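Dumping the structure here so I can ask a few things about it.
The complex appears here without one of its protein chains, the remainder shown in place.
As written, the chain order gives the labels A, B and C, with residue 1 at the start of each chain.
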Amino acid sequence: MKGVKNNSIWLDAFFKLKKNKLAFTCLIIIIFYFAAGLLCALGVLFPHYALTNNDRSYLPPSPEDWFGTDIFGRDVLARSFHGIKISLTVGLAGTGLSVVIGSIFGAIAGYFGKVTDDLIVWLYTTLDTIPYILLLAGMSFVLGGGLGTLCFAIGITSWVNLCRLIRAEFMKHREKEYVHAATAIGSSHFRKIFVHIFPNVFHIIIINFSLGFIGAIKSEVILSYLGLGVEPGTPSWGLMITDARLELSRGVWWGLAAASALMFILVLAFNLFTDALREALDPKLRGKL
Amino acid sequence: MLKYVLKRLLYMIPILLGVTLITFLLFNVVGGDPALQAAGRYATPEQVQLVKAELGLDRGLPAQYLFFVKQIVSFDFGRSWSTKQTISKMIMDGVGASLSLTIPAFFLTVFLSISIALLIAYFRGTFVDRAIFVICLAAISLSSLVYILYMQYYFSFQLGLFPISGWSPDWLERWEYLTLPIFIFVSISLGGSVIFYRTIFMDEIFQDYVRTARAKGLSHTAVLFKHILRNALIPIITIVVIEMPALILGSLLLESYFGIPGLGGMIFQALQSADFPVIKAMTFISAFLYMIFQLISDVLYVVVDPKVQLK
Amino acid sequence: MKRVFCSSNLKVGFAGAFFLSIALSLISCTSKKNNLANELRIASANLKGLDPVATGDETSSNVIALLYDTLFQYQYLKRPLTIEPNLADGMPQVSKDGLVHTIKIKKGIFFSDDASFSGGKGRELVSQDFVYSWKRLCDPRLASEGFWLFDGKVEGLDDWRKAVQKDGKNFDAPVPGFQTPDSSTIVIKLSRPFYQLHNILAMVYTAPVPKEAVDKYGKEMVNHAVGTGPFRLESWTRNSQISLVKNPHYHGVYPSVGDTGDAEKGRLAMAGQKIPFVDRLIFYEIVEDQPIWLKFLKGDTDITAIPKDNFDAAIKNKDVAPDLAAKGVKLDRAPGYDLTYTSFNMLDPLFKNNVNLRYAVAQAQDTKTTIEKFQNGRGIEAQSIIPPELESYDPNFKNARLEFKVEKAKEYLAIAGYPGGKGLPELEYMVTNSSTARQGAELFQTDLGRLGIKVKISAVSWPQFLERLRDRKFQVTGAAWVADYPDAENFLALLYSKNASPGPNNSNFSNPEFDKLFEQAARTPPGPARNALYQKMRDISAEQLPIIPSTHREGYSLYHGWVTNYKANSVIVDRFKYVQIDVPKRTQLKEKL
Partner (left out) sequence: MIQIKNLSVDFQTAEGQFRAVNQISFDIPKGKTVGLVGESGSGKSVTSLAMMRLILEPNGKISQGQILYEGTDLLKLSEPQMRKIRGNKISMIFQEPMSSLNPVFTVGYQIMEALRLHQNMNRKQALEQAIDLLQQVGIPSPEKRVKSYPHEMSGGQRQRVMIAMAIACRPQLLIADEPTTALDVTIQKQILDLLRSLQSKYGMSLLFITHDLAVIGEIADEVVVMYRGNIVEKNKTSEIFRSPQHPYTKALLSCRPSMIENPQRLPVVGDFMDDRGQEIKKSLQAQPIKMAKKITTADPILLEIKDLSKSFPVRKSIFGKVLEEARAVDHVSLKVPKGTTLGLVGESGCGKTTLGRSILRLIEPTSGEISYQGTNVMALGRKELLKFRKKMQIIFQDPYSSLNPRLTVQEALLEPLEIHHVGNSKSEMKDRTELLMKKVGLDPKMLSRYPHEFSGGQRQRVCIARALAVEPEFIICDESVSALDVSIQSQILNLLVDLQDQMGLTYIFISHDLSVVKFISDQIAVMNKGKIVEMASPDEIYKNPQNDYTKKLLTSIPKGFVI
């Protein structure tokens, strides 16, 4: 897209987003989260998150520790921020995998049709028939816990929706005149799929990625509750919320509050941003979950 | 119509086979040796061998798969490894409890969210629309655990409006225990639901026939409640029907917190104790129900939508 | 359909109000009704089944013990625990060589009424019922977890088992070791002296189950209870609640001998009276801590354990917090007869021949913090594998190797060949996947981190945990052992090499000297000689440290002011049969809650 002063659809979408103050704020929040996650991963931000001090356990919020301390006297705020790292990893890797599977399968099924389509439709109908939570839990259970498996399980269980959408889009685009025109000038299948149709459905992938991201973050919490989350000792929101649900009754509300609040802000920002993204990229899709 | 239903039923066979294949692969092949789980804690190797024979696990994988399919066809899933209860009985016991939580909650949610979505549709593009939309998004961004913990503590304990947890096998008496969980269920799912239905209405609102109806002299409300609602009901009914089989899965968190002996809790325990027969059975049953309801939904679609005609 | 939606918003309001009013009216009448019943209500984890043979988990045992009855039991109030006859008519006669035990049973004890009996009336308990039930326990087809009780101890049992495994019909063949000369006498012939037999016969696994019921219900025994216990099954809504009603013909009476302090606490007021005192006993099956705790605070349950995270709110200075005390809540503390420990897998080459590495880990562990953080201070630092309250426990025994001394640990680590942790591969610490277990693992991680040892935590589900123990596929793990019966043997068995996985010796420790002593102790009747042997074994384990004893926990339970006669003990599983409820006082006290 070496477009000089021309507005491509993406640039156009960006300007639309920029005008939408709420969405722009959300984008800034999301960028802030990504930056925070990155800084935490690099050890620049809150390097002391794992620092224990057993004399300081369960200290309530104070000017010193904004969100108090946990059972081992660790800074809850620091841990919550490091939770961003985990959530973003789960979101990016899990959703990334699902998007790759979903869009490639969808493209192939929608474009080629016939037996290929039948097979892929069969595969995703089958997967879709099994309740998501059972499939996801079963998958993580069988593969064992841990961050890697978690991402993998989320990835290979959550591609169905996107696949279905992309397939439908490909079936529609396959019959569009610009694709026929491409055939007429002799484009190969590969070229038609990746150079011609893909850019035209890319906004759906982007929107779905964004939605999947939210889903993955929430899945992490549920799987942690089921005991299928990331490695213990890792500061993830899921584990923090799960542990904090017990601690709540001893009056330690800050653990739950910090993790839920950070998650709430991220998910809300993502939700609002996704909606604005939809409006900017494809007004017809606005407000759809 | 009959032929259509028949065709759909036939189509279910490969899907069902797919479901059995996935569950089988997941739990019998990848998931380690089930006999070790089933034999109990201090089982000697001979005992494990014995259990294997009983569960049909000493045979080759294809034979095991056939055994599993046979179990399904005869609807006999055997006994739970953990509780030693027959799975069919466990499911029969739990299904009523799950449904008495989820059905009222689900329909209340549908009813409320359609009402609110209509309201938003009426005020579309205004501040009310935007505000409700943002509130709904905020509501779905909050972890459901937070709703449960807080609402149970506040409404049951602090205010004492509801029992903290409990259950009655009696159909009339159990509502006392169910009111709060239902209320929480509705609160958790309302946001997403409203947004969803809002989209459906919004899709309809810009259709040409709406303009025609207005040109006829119908009022805003009449157009909304008669023309738009009637059209929107088609996707709504079909979607509602598709969502219904999930109701038997109950609600994992709510059941655990409110002592409701439903299938959600059962699945939760089965997952925690690697009770594969239970998980397999539930996976299969919900997949089966899902397909049946999918079919019902498609048939309903044909019935309620005059546009669709079967050839 | 159109019309329904026309006035939607109004209708919603109506529906809401309607719901609320129904709910409120129901609550008010039911809760009033409940207050007047002479019922005991207790929160419990999820109950699996009611068959004494099929289900052996703690929760189920607590209920089964009230429905079925055993030959022997422990005196309710007396400490240390003393065994006494229950269904047995007096203590057994033991032959000189300790191999033949003759037990008389009480007459006039009837099973609860059940459709499986002819005429539906419960018949009288006979000696054959015991033998039948024990054979069932040993039936290889049922694969009962309680089989180890008799395993390798009863004459001819192995042969019988082999025969049954071959053909189920051989079940009816006699086991030479279980004999019934008449309907009120049982003779048990052992293949080797085994002085824990009487303790074993106090465990619910060995409770008599009538053949008629098993014939009728088969595997469905998990849903039926045909016993001679203090209560009878009224109804069970699985995963919700089980309701037991009083057995009016129960033979038991309230004990008249108490321990120090029992009389002051009013626990002897009912001495000699027929038990049980309550008409009905209800267990609510609740999974989550929040509802368990809130229900107790509301007075909806009468007795409760204290969820870990509610402890600070409940207990102040080892006594009931003032606000709760003002509401009449009382505390009962009881030794737990248990041991928490860190277990090495002695088959792992890393630990097998490196006692210094084990010492290093032992001295790096901050046990005090463990007690503070995870046990709310209710526990003591373990010095050995034998918990207090047992006869062979020596309060003066101290093991210096268990002291928390980081410097010392570092020294040992250097001797072990890994100065500063260099060269030592990352250790894998296996835990079950619960919040508390995970946090415990994190503490272990921190502790060893001080020595420069890296620890990877792998959290697995309970079945996976068991599977990996059984397959000996782990490096280090944390575990706990709760006594089946009050004898050190039950703990020392954790290190007996023949009990190696899949048996309870999960560390797979194998020491010929230890084994020899263990076998010798089994042949020795209770008394100082046996205690000396126990202590020798204790010393070997203290020297070798295949497991690092960590803590002995103490049980705290709270009960409301209207509950009397409650005295907690983890070994006395049928303790609720002695409890009494003061109904008027409940009505009065509940007002304040």
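Couple of notes before you dig in:
As a convention for this text, contacts are C-beta pairs under 8 Å (C-beta built on N, C-alpha and C of every residue); 3 or more make two chains touch, one makes a residue touch a chain.
Being a predicted model, the structure only gives us computed values, none of them experimental.
In terms of the touch definition stated at the top, the absent chain reaches A, B within the entire complex.
For chain B, the residues in touch with the chain missing from this view are 3, 6-7, 10, 125-126, 207-209, 211-220, 227, 230-231, 234, 305-307, 311. In the full complex, the hidden chain is touched by chain A at residues 2-4, 6-9, 16, 19, 176-178, 180-187, 191, 195-196, 199-200, 202.
By our rule, only the chains that are shown with their structure count from here on.
Mean C-alpha positions place chain A and chain B at a centre distance of 23 Å.
Shown for chain C are the residues in touch with two or more other chains, namely 288, 290, 461, 464. Multi-chain contact residues of chain B, defined as those touching 2 or more other chains: 32, 149, 268, 271-272, 274.
Here chain B touches chain C in the complex through residues 32, 36-37, 39-44, 46-47, 50-51, 79, 82-86, 89-90, 93-94, 97, 108, 111-112, 114-115, 118-119, 149, 152-153, 156-157, 160-167, 169, 173, 175-176, 179, 225-226, 229-230, 233, 255-262, 265-266, 268-269, 271-274, going by the rule given at the top. Taken together, the chain C residues at the contact with chain B in this complex read 1-2, 5-6, 8-9, 12, 15, 19-20, 22-24, 26-27, 30-31, 46, 48-49, 51, 54-55, 140-141, 143-145, 147-148, 165, 219-220, 222-223, 235, 237-241, 284-288, 290-291, 294-295, 297-298, 300, 461-464, 466-467, 470-471, 502-504. Listing the residues of chain B that touch chain A in their complex gives 14-15, 18-19, 21-23, 26-27, 30-32, 133-134, 137-138, 140-143, 145-146, 149, 192, 195-196, 198-199, 202, 246, 249, 252-253, 267-268, 271-272, 274, 279, 282-283, 286-287, 290-291.
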